[in-house]
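Accompanying notes for the structure given below.
A single protein chain has been omitted from the complex, and every remaining protein chain is retained in its original position.
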Amino acid sequence: MSLRFGITLTALTLLCILASVWSISAGAVQISTAEIINTLFNLDGPKQEYIINRSRLPRTLLALVTGGALALSGAIIQALLRNPLASPKIIGINSGAALAVLLGTLFFPDIALRWLPVIAAIGAIAVAVFIFALAELRPISPARLALVGIAVGFTCDAGVDYILVTASTYEFSAPLVWLTGSLWARGWSHLNAVWPALIALSALCLLLSFRLDLIRLGAAQATGLGMNVRLERLILLGLATLLAALSVSVVGVLGFVGLMSPHIARKLVGGVHRGMLPVAMLTGMLLVVLADATGRVILPPIEVSAGILTAIFGAPFFIFILLTSRSEDET
Amino acid sequence: MTGTKTRPSRKSIVILLLLLALIAGGIFSAITGGRSDTGITQLWGVIFTPDSSLPQSVLRDIRLPRTFSAALLGVNLGLAGLALQAITRNPLASPAILGINQGAALGLTLSLIIPGLTGLSPDAMAVAGAMAAGVLTFAIAGGLRGKMDSMRLILGGVAVGAFAYAIVRFSFTLDDELARSVVRWTVGDIGYIRWPQTRWLAIWALAGLLCSFVLAQRFNLMALGQASAQGLGSDPRITLLLGTILAAALAGISVSVAGPIAFVGLVVPHIARIGFGADHRILVPATALTGAALMLLADGLSKWLSAPVETPIGVIAALIGAPWFLWLTLSTKESR
Partner (left out) sequence: MNWLLRALGATAIMAFATVTNAGEISHELGTTTVPDAPKRIVVLEFSFIDALASVGVSPVGIADDKKRDRIIPAYTDIIGTDWVSVGTRKTPSLEVIASLKPDLIIADKKRHSAAYETLSEIAPTIVLDSLAGDYHASVAQMGVIGQAIGKSAEMETRVAAHKATMADYIAKIGPKAANYSAQFGVTNAKGLWLHSPISYNGSLLKMFGFASNMKPKEGGVYEKTYVPTTLEQLSEVNPDILIFGEYVDPSHVDSWANEALYKGLAAVQYGQVFNVTAHNWSRLRGMLAAEMTAKDLLEIMSGLD
């Protein structure tokens, strides 16, 4: 197990580095390696300041931090709700962000179009808090919490759909790009707004990950081991929520990463969280960096949203893993 | 409160309310629409004094098939969801997780991008896409080797669906007019339905009801867990197989006619379960009834709410169903 874990971790890290290098060197505009190096390390010679330093570099870094955060968030939520279909979506993150963005666009179009990330974060957190508040009204089983989350999520989604179909076709052109999950037009300002928080929260989650292994044994056993299960669960859920909400606020609804990365990780290194979480994070990073870079080079100058490509890459890979593993691996 | 006396009366009240909702929804759906000269008097006229006036022909040729189709879609999608939730024993299961909806969307999209590709009509391509996705999910779940696994079924279906829909959205990037066609269809499009499609839906709804009744006892045993079901002489693998085929057929037919109305299959079985308990022999008709009532009300509202503009039925179904579902999840006691 530890050898397998070490090999997997090293391989994924290497892949992430390779993917990041590719992401910086690839795009709609062909740039020579010499120029890229000149620009990155501020050497003499021809440079491409905007494209490398202000577009590709921050986008790549943003893909890394948000991909890792979404995967980590998904892994924690799946463990806490003990449902393999759970993902940040289930605690209303995506729906809340989407509803907030559309309501904002509808009522304050001039403000909302420029402050999409802030509005998205507020909406995501508000809906997640609402779900937790409902869940805390009385003791509630993880299965029931999932149902409540789905119900709230669907209620928000219904509102989103209603606004989309009743408003003018083009009113929501910009929010829709954001809703499909895209790193288009993202730069240093977006990265700087989220990376310190995302990295701090991720570190905290990894530190707490051994608690997840206890919780996964079931509430009764964990209580026997001296844990205040309800409190622990709430703290971890809160952390997972923040991770996902912050990511969604800058890169939009990058579906699939939060749902699939934990499963891929579980198939690779097993279900023990201390090992599985870092692997899930690396998987998420790899998925998003690849998706964003591919979106830029696949049909230049057309940009294909990263949210679309995460599924196109992730799904076949996931199916492959599903087919090659034994079904007894699942718990 | 003593259980034996109150339980039947509570159930009969629920049944009465559902029947009322069904009738009211049906009338509501039939008398609303674009034309102001076609309303309740024409509905009365079509039944008792039929003639060939334009308002009556609108009601006969356009409104009634649509109304019946709405109800039948509710039955089909509700039963598909019920079967899936029973066999996977996962309350989050719905036809959408088999990848069928998204497969149908992919088939439709392909036929719109490359019209001459297969020579099939867009609707036929939607059916083909639904079937292809269903078979793929089924294969991933181990169905072809006779070793179905419910966890693999769910995860495989989600992956197949995500992949198919990602390709659909990819094609939106290339062609904005295509996006408009497909998006309109994905929120449920029943405005074009006439009698031929309605008859088709009715045949499948009847077949679906029959099969669900036959499988009801197996679904009940499944709820006890795979091992217990085995012990009681019911092979859970066969139940899984039959349930998947049933759900895929019902959902595939509905999707091909009306587009994916995703919400109904997930929520209707839950609503029925809360009103009628966990016995599938009662749940089958209850789900059918609830699905039909919800869709009829949704259809009436979709035409009436922002008239003269129509709101797609899928959106309305979610708009009524989602808060209702939320209230039910919060207000009922946990079963365990």
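Every chain is named by a letter (A and B) in the order it is written, and numbering of its residues begins at 1.
Following the convention adopted for this analysis, a contact is a pair of C-beta atoms (placed from the backbone, for glycine too) under 8 Å apart; a residue touches a chain by one contact, two chains touch by 3 or more.
Model, not experiment: these values are computed from the prediction.
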Practice item. For the chain that's been dropped from view, list the shown partners it touches. Key: A, B
Exercise for review: Taking the full complex into account, find the residue in B:173, B:220 or B:287 that is in contact with the omitted chain.
Suggested key: B:173
**Study point:** Contact partner of the left-out chain, one of A:11, A:29 or A:203
**Key:** A:29
**Study point:** Interface residues of subunit B (partner: the chain not displayed)
**Key:** 33-36, 54, 57-58, 61-63, 112, 115, 122, 173, 176-178, 180-182, 184-185, 189, 191-192, 307-310
Review point. What residue numbers in subunit A mark contact with the hidden partner chain?
Key: 27-29, 48, 50-51, 54-56, 113-114, 116, 166-171, 173-174, 177-178, 182, 184-185, 187, 189, 296, 299-303, 305
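Note that in this section only the chains that are shown with their structure count from here on.
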**Study point:** Distance between the centres, which are taken as Cα means, of subunit B and subunit A, whole angstrom
**Key:** 31
Practice item. Flag every residue of subunit B that touches subunit A in the complex, lowest number first. Key: 90-92, 97, 140, 142, 149, 151-152, 154-156, 158-160, 162-163, 165-167, 169-170, 173-174, 180, 187, 263, 266-267, 270, 306, 309, 311-312, 314-315, 318-319, 321-323, 325-326, 329-330, 334, 336
Practice item. Note which residues of subunit A are touching subunit B in the complex, please. Key: 83-85, 134, 140-141, 143-144, 146-148, 150-152, 154-155, 157-159, 161-162, 165-166, 169, 180, 255-256, 259-260, 263, 299, 302-305, 307-312, 314-316, 318-319, 322-323, 327, 330
